[in-house]
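Only one protein chain is missing; all other protein chains are in place.
Letters A, B and C name the chains as they come in the text, with residue numbers starting at 1 for each one.
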Amino acid sequence: MYSFKNDYSEGAHPALLKALVESNMQQEEGYGYDTYTKQAIWLLKEKIQNPNIDIHFLTGGTQTNLTAISAFLKPHHAVIAPHTGHIFVNEAGAIEATGHKVITVPGDNGKLKPEQVEAVLASHPDEHTVKPKLVYISNPTELGTIYQKDELRALKEVCSKHNLYLYVDGARLGSALVSMENDMTLAEFAVYPDAFYIGGTKNGALMGEALVIQREELKEDFRYSMKQKGAMLAKSRLLGIQFVELFKGHLFWDLADHANQMAKKLQDGLAENGVSFLANTSTNQLFPILSEQMIQELQKQYSFYVWERVNADSSAIRLITSWATKEEMVEKFIQDVREIKNRCENKQTTFASQT
Amino acid sequence: MYSFKNDYSEGAHPALLKALVESNMQQEEGYGYDTYTKQAIWLLKEKIQNPNIDIHFLTGGTQTNLTAISAFLKPHHAVIAPHTGHIFVNEAGAIEATGHKVITVPGDNGKLKPEQVEAVLASHPDEHTVKPKLVYISNPTELGTIYQKDELRALKEVCSKHNLYLYVDGARLGSALVSMENDMTLAEFAVYPDAFYIGGTKNGALMGEALVIQREELKEDFRYSMKQKGAMLAKSRLLGIQFVELFKGHLFWDLADHANQMAKKLQDGLAENGVSFLANTSTNQLFPILSEQMIQELQKQYSFYVWERVNADSSAIRLITSWATKEEMVEKFIQDVREIKNRCENKQTTFASQT
Amino acid sequence: MYSFKNDYSEGAHPALLKALVESNMQQEEGYGYDTYTKQAIWLLKEKIQNPNIDIHFLTGGTQTNLTAISAFLKPHHAVIAPHTGHIFVNEAGAIEATGHKVITVPGDNGKLKPEQVEAVLASHPDEHTVKPKLVYISNPTELGTIYQKDELRALKEVCSKHNLYLYVDGARLGSALVSMENDMTLAEFAVYPDAFYIGGTKNGALMGEALVIQREELKEDFRYSMKQKGAMLAKSRLLGIQFVELFKGHLFWDLADHANQMAKKLQDGLAENGVSFLANTSTNQLFPILSEQMIQELQKQYSFYVWERVNADSSAIRLITSWATKEEMVEKFIQDVREIKNRCENKQTTFASQT
Partner (left out) sequence: MYSFKNDYSEGAHPALLKALVESNMQQEEGYGYDTYTKQAIWLLKEKIQNPNIDIHFLTGGTQTNLTAISAFLKPHHAVIAPHTGHIFVNEAGAIEATGHKVITVPGDNGKLKPEQVEAVLASHPDEHTVKPKLVYISNPTELGTIYQKDELRALKEVCSKHNLYLYVDGARLGSALVSMENDMTLAEFAVYPDAFYIGGTKNGALMGEALVIQREELKEDFRYSMKQKGAMLAKSRLLGIQFVELFKGHLFWDLADHANQMAKKLQDGLAENGVSFLANTSTNQLFPILSEQMIQELQKQYSFYVWERVNADSSAIRLITSWATKEEMVEKFIQDVREIKNRCENKQTTFASQT
């Protein structure tokens, strides 16, 4: 059984493990004051080309989102997010649990548009409603689509106009940055959000997300928020070491690139075999539409999510590739699709010729 | 300027004020242990025909909703509500501020249907989402419609089946109970919700809502929750005295009946003059559709909310009547509509004949 | 049975009820936009001699404290309070329920000292502890003592030095302001706190506290916080009308003065009869030390709290007077103490002479 279910099925890229092993017996300070964390912060500031940002390492996406958002907002503030937003759908109400309403809008291919932000503001005029204060988006979105520079700039402008914070969930940011459709470097991207995080868990780390805070008023006392939410590791070296490995060279981008390449190969291979897709994506998520019979056959050898029913006879499935996806398994998957397809068609032909 | 804007524009029914004045210098215990509160609880148990309920008096609807719902739920529990639900739209995120997500469904004429509850449960299967635990409805709904016995029973059944709590916001419950469409007495209605409240503020009291808790597990320690949320009045007599007056005879129903009668009169009078309505209601809220010109003319003499744009030339407005609405003002409003209408039509005729 | 148990046993001063009755059928806006609330705000600004303050009316002390403090603080902020502080002892953990730790120090006669504030800061150096941000005191304190100008100024200075907010719970502020020991007018007092409230419930109103916010950064969006905490009355006129009556002339001070006079009379009368006191107070709370036998006798005719055991044979009780305390009952209480004392002493004498 081979898994295309997610991008966190394997451990960490071997280089990260190697660094952990080599530094293991060195004594280090804890709680973010170890030498590796400091080095990782320095490296990230360099890659982002901005020394005036604050960087904190946390262990996971939900933790990062809830710690950041609850630290940034006052009790009467609310979040605006697309209806597919991870904080709205898949984080067990973590944001609401910190006291903040998440106001959603339908989303367009997973993306939020400036006019939708303004529509939310218009319907929240006074204290009988909450006060929208932070715009949450993901890049790539939950549907694997990405924001282009123009789109991000437009969102930033509407946020600035209404004094809203722009926050980007970058659980798979690496995949967006190396996408063929992407038109921004990390440094160019980083100009827009008031805060965002760079996902490590889904890009080759054991765990770890790097939260980048750019807006001055959001920086103060953030370590208090981390500690209070249980998001500050005693052995912070564990996060620091991994991010040093990811960012001292190009490993972060290389790993994302491998994931995207494998997705592209899958996409092309399936398309050649007549498979269509729920959405056009250029990152490491694919949503091919397959017949129920095909899905059942494939499930004997592969694990993946069945995403949504498309019509009476077929559903979209979700395939995710990662830094660890093996090329031969991608090839095998395509071949299996071809063979199952042929077999089914032969059966139908046979059946047709018999009748 | 006469107001049809809401049902809390005047003070209290004179009988309530009289009782306040007469009892004023009597010394009483505080925090719900005064003799009036005890008497009001006794009277309500009698009217509801159930001695095994707990009753608490709070000062307003938002306070009652947030105190009750946060006391009933565990941190990972969520609320299911219609999209128009007061807690979702008009309470400044009070429920989320206590940590609970409110999951909404479109609603049918403001009402929630059992199959919608089940659909929410189906899309919240495990700990990556919140766990729906309480169904919130209002009777009457925010659109002035009411639940009939069959509808309420069906909701109760789906709640029982899935071990959900059914909670009814009765800010205007009096108006529902005396509505022509209603088929339940207070006692018959009270059988279904695990908890509900009977609104006083919008039915002739200075302020005050009576929360009725029926389900055993929700009763424990509720006074702690009230105190902790700042919802326990030192001079609780103020609430007790008013509810004694409302429920020692039929005053509660009589006041609601007057409100409904005035709404009916308005409805009939407007309909006779060719006005149509956004929704068919039988309570104290009306949503007549009027031309922009008509609305502007009426706004010179009356205050009311413009509810929503219906087409290029006209909008629905919201008219609310109450225990204090003067019949002559209702008549005058209808007459003014007729006159403005005639004037406009004459103008148009004149204009037409001139061209 | 006559009660010296608290200062909220009766209803409201008759002038307040009269104003409620007279204005009753007048239509008014809700939620703080009625004409009376506006007038009350204007009057209070005048008495405080500061037009640049924000004033909001809430219904009770716990509600005011929790709404204000939770609005003012960020999640990692904590409160410093004396160990006897009402928020720490008697509000059901309301502040902690909004997420904030209350750090207490022993208190000196109920009062907090600047050096105690600094000691707390010294023991809270970094993010492993919470960050103290607001100093909470009551004037008068829970023990009936009051802050003098010098003490308040010194607290304000230490707060300013460390960028802490100074918040004063004024549930019985009237009693402090008319105390013989007091050396500040309301306007002079109001200069020091960043925010404070003026208690109505314990000074002749049915309910109601006036929150005064002086510091600019604490003013923003406070109405959102009120609505979100269920602290915004629909019929806000109820609060406005009462505060207009209290502050359009000197009624607020007169009522507090009556309470203090009655306390003084009790104090003098008891002292004359050889009674000593737990603390020296100049407000409307007394803590006379009486023998257990005396207490039992008095409890047949009067209700009051037994405050704390002082020695094997005697306890301090708490007597509270109010705007409504009847002079003849004060006289009767003193007389009863004298008589019971004589009776007991005679018995002892008799017993002594017999042996």
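Definition applied: a contact is a pair of C-beta atoms (placed from the backbone, for glycine too) under 8 Å apart; a residue touches a chain by one contact, two chains touch by 3 or more.
Worth saying up front: this structure is predicted, and the values here are computed from it rather than measured.
Only one residue from C:Glu96, C:Glu151, C:Asp221 or C:Asp254 touches the chain missing from this view: C:Glu96. Residue B:Ser225 is the one among B:Ser225, B:Gln242 or B:Gln267 that touches the chain missing from this view. Contact with the omitted chain, checked across A:Thr37, A:Gln63 or A:Gln116, is made by A:Gln63. Residues of chain B that touch the chain left out of view are 31, 70-71, 74-76, 98-99, 126-128, 130-131, 221, 223-228, 232. Seen from chain C, the chain kept out of the figure touches residues 75-76, 78, 89-93, 96-102, 127-130. Seen across the whole complex, the unshown chain contacts chain A at 2-3, 6, 8-12, 14, 17, 20-21, 23-30, 59-67, 91-94, 97, 201-202, 206-207, 224, 227-235, 237-238, 324.
Just so it is clear, only the chains that are shown with their structure count from here on.
Averaged Cα coordinates give chain A a centre that lies 43 Å from the centre of chain B.
Each chain gets one centre point, the mean of its Cα atoms, and the points for chain A and chain C are 53 Å apart. Once the centre of each chain is set as its mean CA position, chain B and chain C turn out to be 36 Å apart. In chain B, the residues that touch at least two other chains are 91-93, 97.
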